[in-house]
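For this depiction, one protein chain was excluded, whereas all remaining protein chains were kept in their positions.
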Amino acid sequence: MAISLDLITGAISFLFTLLILSYVIGDNPLFKIGTYIFVGVSAGFIAAIAVWQVVIPRLVSPLISTSVSITEKGLLLVPLLGALLLIMKISPRLSGMGRIVMAFLTGVGAAVTIAGALTGTLMPQVMGTINAFDMAPYQGNAGLLLESITNGAIVLFGTIFTLSYFHFGARPRADGSMRRLGLIEIFAWVGRVFIGITLGAIFAGVYAAALTALIERLSSLINFIGNFL
Amino acid sequence: MRVITVFIAVVSGLLVLSGYFLTGFFPVLADVQTLLLNWAIILMGVAALVGIFNLITVHTDKIRRRETGSFYSAILVFFLLGTFFLGLILRPEHGLMGVVMNGIIIPVEAALMGLLSISLLYAAIRLLRRRADMMSVIFLIVAALVMLGSATLPFVNLPILGITSRWITQVLALGGARGILIGVALGTLMTGLRVLFGVDRPYGGN
Partner (left out) sequence: MKSDEPAAADAGLPAWLSGIPDAAPVEPVENENAAPADDLELGDIPSWLKAAAPHSSIFGETAQEPAVEPAPSFDAPADSADWLNTFKSIDTPQAPAFAMDEPVEAAPAPPAFVPDSQSGENMDSLFTDMPDWLSGSVDLPAANPAPTPMTNSDVLAAGELPAWVQAMRPVDTGVSQLSSTLLSSDQTLESRGALAGLQGVLPAAPGYAPTSKPKAYSIKLQASEEQQMHAALLEQILAAEAEPVPIASYSALRTSRSLRWVIAFLLLTIITSVLAMRTQIFTMPVGNTLDINGALNAIGSIPEGSPVLVMFDYEPARVGEMEVAAAPVFDQMLLLRHPRLTFISTNESGAILAERFITGPLAGHGYESGIRYLNLGYLPGGQMGIRAFAQNPSVSAPYAFSQSANLFSTTLTPAWTLPPLEGVTSLSQFTALILITDNADSARAWIEQTTSARGTLPFVVISSAQAAPMIQPYYTSQQISGLVSGLYGGAVYEQNNAGRPGTARTYWDAYSIGMLLAMALILGGGLWNLALGLRDRAAAREAK
């Protein structure tokens, strides 16, 4: 195998995989070195991306370009000023100035999430729960119709019970304790079961993802060694 | 300062929000929204740089004070600056940056993820010793059934396993997932409205 960029990449990859997998025998300096190098490299990479993909093309280049109109350049002075205010956050004395930018980002972010949650999740999901009972596609097939209604009902009740679990309105009792209404309490209890099922499915998914990552790493180790055999 | 920050947050938020719903009446709001969002994009990029500078500061302070683990901090700062300047000179899309990504970042992250499988399995086995209640039992049984359904057996095919697993994930778990999604959306809505009404000021305008 000739020494190439691929071989160098493979060797480095092999080394770092072993450094990290050494954690199996316990926390050790090799593992620490590997993780610290990784954090440093990742942060440096992100910084380079931020410069080349954000600052230069969206701020610096348009400001120095001759093909950009004066109006556009003038509008870019606002984020330029904002960037300077953000940089002031580095200094403890001037960090308060960064609040203006943070306020802007928070306001814009809140608006975007409100609109997204309302139009992209809340209304479509409610409609999706209702549409599960649409019988039109199953007309003439009693088995499928029954299955569809059953599944739709399970999803509907699962959704309602789960939402009941997140309902925290309570009334004080004679003994001073706070309890939910009786019906809500029962719904919430069933909701816990549904949440448990969902979390169980998510756990299996997380394990599957982690297992695939482990398989991919072990496979790469075997393949690298295989190059020399 | 407080009045200014609240004013900026509320006005910018309302302008962007109206860009979603009122562009039919005021088409200019779409342009305003795009402008504000592009400003936000630029500022988010700069914020990432400020965050990384803060990381450097923290670790250089540790090195200067010769705290425990300052050796590791020195390694971190060295590789951070090295990668940054390499990326700055060569650009991130250069082949050498590909070596950095494929040789260090991907292997380390994937290996850490692989280690997670051991930890997850360990935690699941020990769960019932820690708390043996109905929720834990349901959680583990569902996890085990979904795992069983996600695999196949040697030489034989048992479709029932896959069907059961899929029914759990696509029907039973769907109810809980949808409930969680709607709950999250409602929570997001309330939090966002509190910010837009100036009730919550997470940007520090107390």
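To keep things simple, chains are lettered A and B as they appear, and every chain counts its residues starting from 1.
Just so it is clear, a contact is a pair of C-beta atoms (placed from the backbone, for glycine too) under 8 Å apart; a residue touches a chain by one contact, two chains touch by 3 or more.
Everything numeric in this text was worked out from a predicted model, so none of it was measured.
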Quiz item: If the full complex is used, which shown chains touch the chain that is missing here?
Solution: A, B
Practice problem: Taking the full complex into account, find the residue in A:I49, A:V78 or A:I149 that is in contact with the omitted chain. | Solution: A:I49
Quiz prompt | Which residue of A:N28, A:S69, A:S91 or A:T119 touches the chain not shown here | solution = A:T119
Exercise. List the residues of chain A that touch the chain left out of this view.
Key: 24-26, 45-46, 49-50, 53-54, 56-57, 60-61, 108-109, 112-113, 116-117, 119-121, 124-125, 127-129, 131-132, 155, 198, 201-202, 204-209, 211-219, 222
Quiz item: What residues on chain B make contact with the chain left out of this view?
Solution: 20, 30, 33-34, 37-38, 40-42, 44-45, 48, 89-94, 97-98, 101-102, 105-106, 109-110, 112-113, 117-118, 121-122, 124-132, 140, 143-144, 147-148, 150-157, 159, 162-163, 166, 169-170, 173-174, 177-178, 180-181
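In the analysis below, only the chains that are shown with their structure count from here on.
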Exercise. Could you give the separation in Å between the centres of chain A and chain B, each centre being the mean of its C-alpha atoms?
Key: 3
Quiz prompt | chain B residues within the chain A interface of the complex | solution = 1, 4-6, 8-17, 20-21, 35-50, 52-55, 57, 72-73, 75-88, 91-92, 95, 97-118, 120-121, 124, 134-135, 138-144, 146-147, 150, 168-169, 171-186, 188-189, 191-193, 195-196, 201-205
Quiz item: Mind pulling up the chain A residues that touch chain B in the complex?
Solution: 5, 8-14, 16-17, 19-21, 23-24, 32-55, 58-59, 75, 78-79, 82-83, 86-87, 89-90, 96, 99-115, 117-119, 121-122, 125-126, 128-129, 151, 154-163, 165-166, 191-211, 213-218, 220
